[in-house]
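Below is one structure, written out as structure tokens, with a few remarks after it.
Yeah, one chain of the complex is gone here, protein chain that is, but the others are all in their spots.
First chain written, first letter: the chains are A and B, and each begins at residue 1.
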Amino acid sequence: MKKRLSAAPFAVWMGIFTVVPMAIVLWFAFTDENGAFTLRNIAEIWQYSGTYVDSIWMGALATVICLVLAYPLALSIARKAEHVQRTMVMIVMLPMWMNFLLRTYAWMSLLEENGLINHLLGQIGLHWSIINTDAAVVLGMVYNFLPFMILPLYSVMAKMDNRVIEAAQDLGSNNWQILRRVILPLSAPGIVSGVTMVFVPAVSTFVISKLLGGSKYMMIGDVIESMFMGDGCNYNVGAALSLVLMVLMLICMSLMRRVDNGEDELGGMMA
Amino acid sequence: MKTLSKIYNGIIFTFLYAPIVVLIVYSFNDSKNRVQWGGFTLDWYRDLFSNELILESLAVTLQIAVLAAIISTVIGTMAAVGIFNMNGRLRRAMESLNNIPMVNPEIVTGISMMLMFVAIYRATGLLQPGFATLLIAHITFCIPYVVLQVMPKLRQMNKHMYEAALDLGCTPFAAFFKVVLPEIMPGVITGALMAFTMSLDDFVISYFNSGSTAQNLSVTIYSMTKKPVTPEVNALSTLMFGSVLILLVIVNARQVRDLKKQKERR
Partner (left out) sequence: MKKLACLLAVCVVCGAFGGCDVQPTKETVTLNVYNWGEYIDDEILDVNALFEQETGIKINYKTFESNESMYTLLESGAAEYDVVIPSDYMIGKMIQEGMLAKLNFDNIPNYKYIDEVHKGLEYDPNNEYSVPYTWGTVGIFYNKKYVDEADLAQGWDILWNEKYAGKIFMFDNARDSFMIALKKLGYSMNTTNPAEWKAAYDALAEQKPLVQGYFMDQVFQKMTNEEGWLAPYYSGDGANMITGDDGNEDIGYFVPHQGTNLFVDAMCVLATTKHQKEAEQYINFMCRTDVAVANAEYICYSTPHTEALELLDPEVVNDPMFYPDEEVLDKTEVFITLDDKTLKLQKDLWIKLKCLRTRPSWWPFPS
């Protein structure tokens, strides 16, 4: 009985600092500047529906690329000796300790028209105009969130029982069949949590599109930011936009969770 | 197949480290220009220690990270123990409460807190946006990480050990500190480390909650990326990267040692 009480500070803290703020967002979303109830903000969001679709699409693209890039890497890490695994995981995590704005900013000097990559490509007579395009934004997302895909995948794969794979081999499966029938289903929880950890921040980013996309195409995060900190200056619409974003993300997430009913693998991330 | 996988891993690691190499190289570049190489210099490292704006933000960042890590670890560990002993609906409610900041887009979390702090400040004059609000925001998004790290360790623990300690005459408090805490300590430490990292690197939530008086490093860097970033920042991040590298090597060595111990115990 007493032990349960030790969660009391947590309940109070999280209640005040997450539930109440959510309620305030809800309140702002359904009131006008004078505090009277209105549905106008929600109606006004309709004009940003295209931006929601674009942001979700770009986030999804970045997530898929992350998954495709991370899967073989995670698999190869998981199949190494234990001390090698530790070192490699550390190498994956290390970039996350450098300020993410600075890393993104460094990509700018790599990708620019007269940047490093184009200097190198110029030596062999090529040129890559990527800076300030959607492609650069997707690249920035993939770069920034790739470790969040690798780590959960790895932690699930590392726990996989090698004997299952051996059994499949003994029963005459080839490598491709083992991957499809054994490894893929077993790593599903890792895929789910990896996708979640990449998709949500990618869709809602507002910095990457500013630095690498030259603020040319606003993502939904940019619109929300501008409502609170920039040209837009309308908290009510901003709150409504946030609310819709939150609901959309929850829908995406529960769709993902339906694929997998396993427990949250986030806990294994740092292990 | 093996060489193929080696090449592939090499490509991915190059991708991950390319911008970091760029940053480190430019911290020694004798030109403010982002693209041109103007020769080797250590000037930016010297200038760094006289740049008040950067040093002040560094101080704020470290203070916030340390305080947020300590407080969120205490609250989070207590919460994990509490939640672990709950059942049914209450437990599920607590777990979803814990999940809110994890699944919510960061920008929404940041904005919702900003709206609340402003409302409180307007109504009561308390909690002027600044250091305090920044700290509260950081603690709030750090707690879930601690809870998620400690929970699995509690699950792994042998439940009877705590009961045995009680039977042998320990008070519940003593039993917790002498029996439970040592068992879950690895989780607590990783949780604290994770909270510290998250706080150190956070930008989005800090951006909306730092007020006029307490900007952390990320917010300062953001205001700089709008104009040419001064290379002092590159120098600072190189230094920070270096210290983190050393720290991680130590942690890694410790983990490897633990691993060996576990094997011996088995």
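Please note the rule applied: contacts are C-beta pairs under 8 Å (C-beta built on N, C-alpha and C of every residue); 3 or more make two chains touch, one makes a residue touch a chain.
Quick caveat, the model's predicted, so the values are computed rather than measured.
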TODO: Using the definition of touch stated at the top, determine which of B:L55, B:M86 or B:A132 touches the missing chain.
DONE: B:A132
- [ ] Just name the one of B:S27, B:T61, B:S199 or B:Q215 that touches the chain not displayed here.
- [x] B:Q215
- [ ] Among A:A7, A:M22 or A:M58, single out the residue that touches the unshown chain.
- [x] A:M58
TODO: From the listed residues A:I42, A:L94, A:A135 or A:M160, report the one that touches the chain absent from this view.
DONE: A:A135
Task: Touching residues (missing chain, whole complex) on chain A - done: 9, 47-48, 50-51, 54, 57-58, 61, 112-114, 129-135, 137-138, 213-218, 222-223, 226, 228-235
Task: Hidden partner interface residues of chain B, rising order - done: 31-35, 63, 67, 70-71, 74-75, 78, 114, 117-118, 121-122, 126-132, 135, 173, 176-177, 208-215, 223, 225-228
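The working rule: only the chains that are shown with their structure count from here on.
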TODO: Quick one: report the Å distance separating chain A from chain B, using the average Cα coordinate of each chain.
DONE: 17
Task: For the chain A and chain B complex, residues of the former touching the latter - done: 2-11, 13-15, 17-22, 24-25, 28, 69, 72-73, 76, 82-83, 86-88, 90-110, 112, 114-116, 143, 146-147, 196, 200-201, 203-204, 206-207, 211, 221, 224-225, 228-229, 235, 238-239, 242, 245-246, 249-250, 253, 264, 266-268, 270-271
Task: Residue ranges of chain B in contact with chain A within the complex - done: 5, 8-9, 12-13, 15-20, 22-23, 26, 34-35, 75-76, 78-79, 81-86, 90, 94, 97-109, 111-116, 119, 136-137, 139-140, 143, 147-149, 151-152, 172, 190, 193-194, 197, 200-201, 203-204, 207-208, 217-218, 221-222, 225, 229, 233-234, 237, 240-241, 244-245, 248-249, 252, 255-256, 259
